[in-house]
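Inspection log for the structure reproduced underneath, given as structure tokens.
A single protein chain has been omitted from the complex, and every remaining protein chain is retained in its original position.
Presenting chain A:
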Amino acid sequence: MNVLSCSINTLIKEGLYEISGVEVGQHFYWQIGGFQVHAQVLITSWVVIAILLGSAALVVRNPQTIPTDGQNFFEFVLEFIRDVSQTQIGEEYGPWVPFIGTLFLFIFVSNWSGALLPWKIIQLPQGELAAPTNDINTTVALALLTSVAYFYAGLSKKGLGYFSKYIQPTPILLPINILEDFTKPLSLSFRLFGNILADELVVVVLVSLVPLVVPIPVMFLGLFTSGIQALIFATLAAAYIGESMEGHH
């Protein structure tokens, strides 16, 4: 009995844990000021930012009236983002396109970099490189930005009258309406974090069990969900902004 439990313990502690190579909660820390930051997230975020800025700068360096291939692609992306913003926000979507576009592109490229780039080739002293959205700090930051954005949108559009939406349609709903302001960033951040982390975990676990072929369908699934999650995050952010800007009549 003792032996069995001991072996199970060993299996769980060393075997399974290390087979999967899953290092949830292990981070490569940097000390900046009084803060411990997750360096692997910063590094991959920088890479993602570099990809985005570099490709955009490279492509629109010499804009043409009749778009060349790269410019055509970027304009197509921009059109897509504008379309999403317009659908969700409505008439005054113009000033919010940069914000929604930044959210969408950053999350999308982060997710796809996690699913497509061989991050694990580069080895860190501790922890491992993965998609920035794999870390809850990133997604919470993005979700809080969204909260700030929709508060700003509502307040700048309607002034203090914005808060009258908390007692509509009846004052009884006041607690629920206030609760909504907390659940919105919570659900946004946890949805994105959970999906990406789950995708990567599934892939990593499958790779550690069967290294070849078998993970490929799951990786495609991961690509698909990654794209969907980026779209969902951007759409919901736009929807929240639009909701706080629309008039309750």
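Criterion: a residue touches a chain if its C-beta (ideal position, glycine included) is under 8 Å from a C-beta of that chain, and two chains touch if they have at least 3 such contacts; residues count from 1.
In this text, contacts and distances are computed from a predicted model.
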item	value
The complex's invisible chain, by UniProt name, from "Ribosomal RNA-processing protein 42", "DNA-directed RNA polymerases I and III subunit RPAC2", "ATP synthase subunit b, chloroplastic" or "Cornichon"	"ATP synthase subunit b, chloroplastic"
Listed residues A:26, A:87, A:164 or A:187, member touching the removed chain	A:26
Full-complex contact with the absent chain, from A:57, A:121 or A:160	A:121
Contact residue for the chain not shown (choose from A:30, A:76 or A:182)	A:76
Touch residues of chain A, complete complex, unshown partner	7, 10-11, 14-16, 18-21, 23, 26, 65-67, 69, 72-73, 75-76, 115-118, 120-126, 203, 207-208, 211-213, 215-216, 219-220, 223
